[in-house]
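Some chains omitted; the rest stay in position.
Labels run A, B and C following the written order; every chain starts at residue 1.
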Amino acid sequence: MTDRRFTPVTGTQMPRYAGAATLMRLPLVLPGSSDWDDVQIGLFGIPWDGGTTNRPGERQGPRQVRDASTMVRNVNRATGVNPFALCRCADLGDSPVNPADLADSMLRIERFVDDICTSGIVPIFVGGDHLSTLPVMRAISKHVGPVGMVHIDAHTDSWDSYFDGQKYTHGTPFRRAIEEGILDPKRTVQIGIRGALYADGDDCWGRDQGIRVIDFDEYKRLGVEQVLRETRARVGSQATYVSFDIDVLDPAYAPGTGTPEIGGMTTFEAQCLVRGLEGITCVGADVVEVSPPFDTSGNTALAAATLMFEILCVAAGTVSKANR
Amino acid sequence: MTDRRFTPVTGTQMPRYAGAATLMRLPLVLPGSSDWDDVQIGLFGIPWDGGTTNRPGERQGPRQVRDASTMVRNVNRATGVNPFALCRCADLGDSPVNPADLADSMLRIERFVDDICTSGIVPIFVGGDHLSTLPVMRAISKHVGPVGMVHIDAHTDSWDSYFDGQKYTHGTPFRRAIEEGILDPKRTVQIGIRGALYADGDDCWGRDQGIRVIDFDEYKRLGVEQVLRETRARVGSQATYVSFDIDVLDPAYAPGTGTPEIGGMTTFEAQCLVRGLEGITCVGADVVEVSPPFDTSGNTALAAATLMFEILCVAAGTVSKANR
Amino acid sequence: MTDRRFTPVTGTQMPRYAGAATLMRLPLVLPGSSDWDDVQIGLFGIPWDGGTTNRPGERQGPRQVRDASTMVRNVNRATGVNPFALCRCADLGDSPVNPADLADSMLRIERFVDDICTSGIVPIFVGGDHLSTLPVMRAISKHVGPVGMVHIDAHTDSWDSYFDGQKYTHGTPFRRAIEEGILDPKRTVQIGIRGALYADGDDCWGRDQGIRVIDFDEYKRLGVEQVLRETRARVGSQATYVSFDIDVLDPAYAPGTGTPEIGGMTTFEAQCLVRGLEGITCVGADVVEVSPPFDTSGNTALAAATLMFEILCVAAGTVSKANR
């Protein structure tokens, strides 16, 4: 039964453009609030782009996605899932960050997410650049051990370093996560990879660790059903993280991002892909790399919000199954 | 033979960006003009968004589509149809409206279209929000009786009410039309429906009345040929209205609309769909929900103008057959 | 002493782009909340443009101004006033509205503001179109009687009717207010009026009622000091409403509005004007006609937010004096 405290405001009562914007029009439940302990899935923002080596602006992603997410409704027409009926969701606000200090920001984020996990809340955030995922994964893995990952992206984000030894950027989080033992490469699938390489062999490291990399070309050849079969087989029923980089979408669908690559996925393809993850054990998730200053049409934020809803439907399945 | 009075200005004489913009560069034939009685298909605008419950701006649609429509040429490359050779078309200007009074606007629109129908002109309008279709349908049905409908849209627009009893919004026109007996649900097909629901069962009413609802997912599975076969079978050879809500297109193709939903149709798919309607008995049509303030690239207006041309080709077939 | 509950989040702790956006980063205190009764000045939005006869979009004003208002800081450098130290301020959320019914919207707004006044809270809202001011003034005058007004605007908004008898539009609120006896024309000053007229004598009615109308031309000739002397003399120490229509600013400063007029005020001039109102008895105020879809640079929302802060400083003076 639905808890009225955690029900989104409906657009048939209060128009969608009205009211202060929260994620999916859920209540704002900040740390320390009395409702905090009753939340099962916590949506939040990481307003940070300290790891970006390209066009910035991802720090503004959470606020713009909050605005766009007021267009989201309750019931997934394709799957029938109503995540707000399945579990108690809330907007937990934004993680603390320090825009002028990368290392300090990563610590602040890790602490914020650690508190969330400690309360038994499943964290789903909107970024922020992709380096944000590293401290989130650190916090989660403290609670559930190394995770598998469904990683949907145009880039593998597994480079070693930039600028003569810079180890922490939005192009390196998953190399670091594997090195730290918090991400299991054997249970990791990267889908949608495309775009030119800096140099031959740029892309080998991840495959060598055991990651299953499905380039966008291969994705088109295999078809979504085969991709999903392989993906589900890889990640199995163990703890899995879902990371969705908005630049997997073609820039026609998502212009507002820092490293756009032409020749990408449509939103319809992305929806089919995420919906097909139903049944995995989702212990955390994100939608990252939304950069509002480049989102001239607002489509990127809308796509991010809607795909966050699709991911929420998957996570709500995990949570409700665990509580049955 | 082509009547020179009703021939569009050609871009090889007067550049397309030149001159005051009229729909498809046709002559402006306002009510009372001496040429009025010779018009067979009347294009016009309904500059109104009084029924919108979301982002507004559709009132500005007709003017922006007039501008974009100056890019349209004469002969449909795919079908070979030249509507301006088949029948006498004109831009009838815009319907009167009252932006501060919903009921009064609906009356003004109905009277304007009633005059058009009385002169034997087939009305095709560019909106305006989708509630505009209701008074247009009221006027048409006075002349031809209840109509069937090919309704291409992301939403069924068959909700009951908003805001504690508000019966007339852009989300309710077809519920009202069926209740009023001017739209025959058995001869109605809704194509392209997608997006989340407010609540379970939201979508049942229309199906219960006998509407054939083809979700976008089902459309992708069936393919356009099968969808067209079913559609033509449903509407048969009786009077049929064609309503095209621009939000059926993916926001990548049509950002300028009030209720965008990701995961939608491409313009190529929409063109194939509309072209496949050739041969139906088209007694009226519209392209609605174009909101210029959100049309940052101008693509939405261009899509609306070009699809209006595609629909005009279908309607010209009806008119020229009737006059043969 | 400052009540920590009502202190804005500071940008030196949480970056200004972070967190869900509320008006001036104040806490969201919705009706029914336990903190409601402690609020002294209530900021809120009226997300409505049902009265607009021109370009719409003002319904989206409150949300965009919330976003921009996170740039506001605490202490007015020019006057030294810190309104958050002087009294307890909060974001009360948005008034209920019905976008498809003008009369119903006016009732909902009046009820919402009546509740605010009943709790002894001074209402300051961001619109919304200028018709919003009418129901707000109705509610306020129930509690304090007829008000005087400092009205800063490009237009007098005192027309009689549009569209053959439409009495309620954003061009008519002050004619109605005077007719209803809730606005005292003798204590009303209109500053900044400019732009062409529909017809000779358009502008006489207000002057005939006793309003002091200071055209922008006259304002430039008199200088701000003389204008302020006259204004303060007119409104005296009795209950006064401050209405700031953003279109008083030149469109170079505020492009995002429905009826822009070139040749207008700079933001510096507007700040000097509002600051000069210090000492009047402000019983309510607004900043209206912000239309985000036309605010391509975001400057309009920033101007609205900053001028709302200037007005808040004036109102905080009234409240703190009353409580001394």
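Simple rule for what comes next: a contact is a pair of C-beta atoms (placed from the backbone, for glycine too) under 8 Å apart; a residue touches a chain by one contact, two chains touch by 3 or more.
The structure presented is a predicted model; accordingly, all values stated were derived computationally and were not measured.
Asks: Out of the whole homomeric complex, 3 chains are present here; how many copies are there altogether?
Replies: In total, this homomeric complex is made of 6 copies.
Methods note: only the chains that are shown with their structure count from here on.
Asks: When the centre of a chain is set as the mean of its C-alpha atoms, what distance in Å lies between chain B and chain C?
Replies: So the centre of chain B lies 40 Å away from the centre of chain C.
Asks: Would you mind listing the residues of chain A that make contact with two or more other chains?
Replies: In chain A, the residues touching two or more other chains are 15, 17.
Asks: Tell me, which parts of chain A touch chain B in their complex?
Replies: Per the touch definition, chain A meets chain B at residues 10-13, 15-17, 71-78, 80, 82, 250, 252-253, 266-268, 271, 296-299, 302-303, 306-307, 309.
Asks: Report the residues of chain C in contact with chain A in the complex, numbered from low to high.
Replies: It comes out as residues 14-15, 17-22, 28, 45, 47, 59-60, 62-63, 66-67, 91, 93-94, 96-97, 99.
Asks: Using the touch definition from the top, list the residues of chain B that touch chain C in their complex.
Replies: Chain B reaches chain C through residues 49-53, 55-57, 59-60, 98-102, 104, 162-163, 166, 168-169, 293-294.
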